[in-house]
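Note that one protein chain is taken out, while the other chains of the complex remain in position.
This part shows chain A:
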Amino acid sequence: MDISATLLQGAQNAFYQVGKMALILIPIIVFLEILRDLHIVQQGSRLFAPLMRIFRLPGEAAVPIVVGLVFGILYGAGVLIQAGKDGSLNAKEMTVIGLFLSLNHAIIEDPLLFTMIGADYLLLQALRLVASVVITALFAMWLLPPLSVPVREVAQSNS
C-alpha cells in the first residue's frame, strides 16, 4: 500500500466532504434564518406538533427532524446544535431527536443505493421508518416526562 497516495486520497475525500457540506449547510442555515425572521418556522412546526407527541417532544423538534430526514444527519445535526444553543430544545430533547436522526436520515438518497443490488426500496424505507419510530418512542418514554404536563414547566421546576 502506498501510504502517501492513500493519505492524499483521504485528504482529498475530507476536503471534498467538507466543501460539499459547506455548499449545502450554509444555504440551509441562511434559509432557516429567513424562515425564522418571517415567523414561518414557528407556524410550520405547529403542523408537526401532533406527530412530535409520539416522541414526547415540543413542536419545535419538527424542524431538525424534517431537515435531517430530507438532507441527511449532518444537516439535521447542524440545525439541532443551533436549536440547542438558542435554548429552544433542552439536552434530553436533543438526545431523543438525535436518536431518531441516527436511525433515520437521508430518506431519499440512501435507500435508492440499495436498489442497485436488488433490494425493495419501499419496503426498505417503510421498515426503517417503523423501526426508528418504535425505538425512538420507547426511548422517549424512558427519558422524557409525559407531555400532559408542559415539558418546559417540568424542566424548570426540577432545576
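Going forward, a contact is a pair of C-beta atoms (placed from the backbone, for glycine too) under 8 Å apart; a residue touches a chain by one contact, two chains touch by 3 or more; residues count from 1.
We take it that contacts and distances are computed from a predicted model.
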| item | value |
| --- | --- |
| Listed names "ABC transmembrane type-1 domain-containing protein", "Twin-arginine translocation pathway signal", "Nucleoside transporter/FeoB GTPase Gate domain-containing protein" or "Heparinase II/III-like protein", with the criterion being the UniProt name of the chain not displayed | "Nucleoside transporter/FeoB GTPase Gate domain-containing protein" |
| Residue of A:Ala49, A:Leu74 or A:Ala137 touching the missing chain in the full complex | A:Leu74 |
| Residue ranges of chain A at the interface with the undisplayed chain | 1, 3, 6-7, 9-11, 13-14, 17-18, 21-22, 25-34, 37-39, 73-74, 77-78, 80-82, 84, 91-92, 94-95, 97-99, 101-104, 110-111, 113-114, 116-120, 123-125, 127-128, 131-132, 135, 139 |
